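Working notes for the structure below.
For this depiction, one protein chain was excluded, whereas all remaining protein chains were kept in their positions.
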Amino acid sequence: MEFIVGKYNYWIYICLMMIGFYAMIGKRNLVKKLIGMNIFQTSIILYFISTGSKKGATIPIVEHGASAIQAGQYINPLPHVLMLTAIVVMVSTFGVALALLLMIYRRYHTLEEDEILRLRR
Amino acid sequence: MISHFYDVIVQTVCRLLIPFIQVYGLYVIAHGHGSPGGGFQGGVILGASFILLCLSHDIQEMKKRLSRRAVLLLCSLGVIIYSGIGFACLFFGGKYLDYGKLHQILPVDLVGARSMGIFGIEVGVGITVMAVMVSIFLDLSSEEKEKGRPE
Partner (left out) sequence: MKWTALIAVCLTGGLLIYGTADMPDWGDPASPASLHVSPRYIEKTVEETAVPNMVTSVLADYRGYDTLGETTVIFTAGIACILLIRRFGK
């Protein structure tokens, strides 16, 4: 029971990651692959955020006039920083991927992977 | 590729709402020191306000406010602000991005100079993020429309 209560957050992220991973390698449509990649990245971001949490701690902003700051009082700010940049980078890489899909569509007039492979042959 | 199906209610509400969204974005950038916020979040909010203008009105309406050339300039302006502050620290005898050395030109002490340097960085990041969001949206949405039109 303690094992389930302590670890169930990781299992949620792993399920999310499995959904995204299946969409990336199992689907034939390139847009669906892209959506799968976004779900995958979201699960990684949630995993990182959850590694920073501490029981009984608050958000990493010091109150006005607080003295004698203990490390156990505030949650770990480092995963928040890394994921904050990762989210924005994720959005911009998504834009680049959409641009690439636009180029592919312009040349082959389809986004189905097997049709593109057939046309390339 | 946005269709010409505009509603007067949507347009009016968006026209009323967009200034408040932009003021909120500026607040999030400027108040990133004491509350949740900062350059990335505020930049995305500012970019979203311009994208809302695109969605509710026309893209031409958006380009009257912020032309493509201005977007491109703002993109690089943010990175230039960021690395310029880093080089200014280098100029005053510190390491790259060591804001403490900026207290020689700012009217604050060493700790305050670091705070001010962080604010400058946030502004640069916010400008870049806003411009890149708008640029990606403009490129992805208006490509078909301007096929025969020289830019």
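Things worth noting here:
Order as written gives the chain letters A and B; numbering starts at 1 within each chain.
Throughout what follows, a contact is a pair of C-beta atoms (placed from the backbone, for glycine too) under 8 Å apart; a residue touches a chain by one contact, two chains touch by 3 or more.
None of the values given here were measured: they were computed from a predicted structure.
Taking the whole complex into account, chain B touches the unshown chain at residues 32-39, 72, 75-76, 78-79, 82-83, 86, 96-97, 99, 111-112, 114-115, 117-118, 121-122, 124-125, 128-129, 131-132, 135-136, 139-140, 143, 147, 150-151. Panel shows chain A; residues 3, 6-11, 14-15, 17-18, 21-22, 25-26, 50-57, 60-64, 69-82, 84-85, 88-89, 92-93, 95-96, 99-100, 102-103 of it touch the chain omitted from the view.
Here is the rule we go by: only the chains that are shown with their structure count from here on.
One inter-chain figure worth recording: chain A and chain B are separated by 24 Å, centre to centre, where each centre is the mean of the chain's CA atoms.
On the side of chain B, the complex with chain A involves touching residues 34-36, 38, 40-41, 43-44, 129, 132-133, 136, 139-140, 143. Touching chain B in their complex are the following residues of chain A: 59, 61, 84-85, 87-88, 91-92, 95, 98-99, 102.
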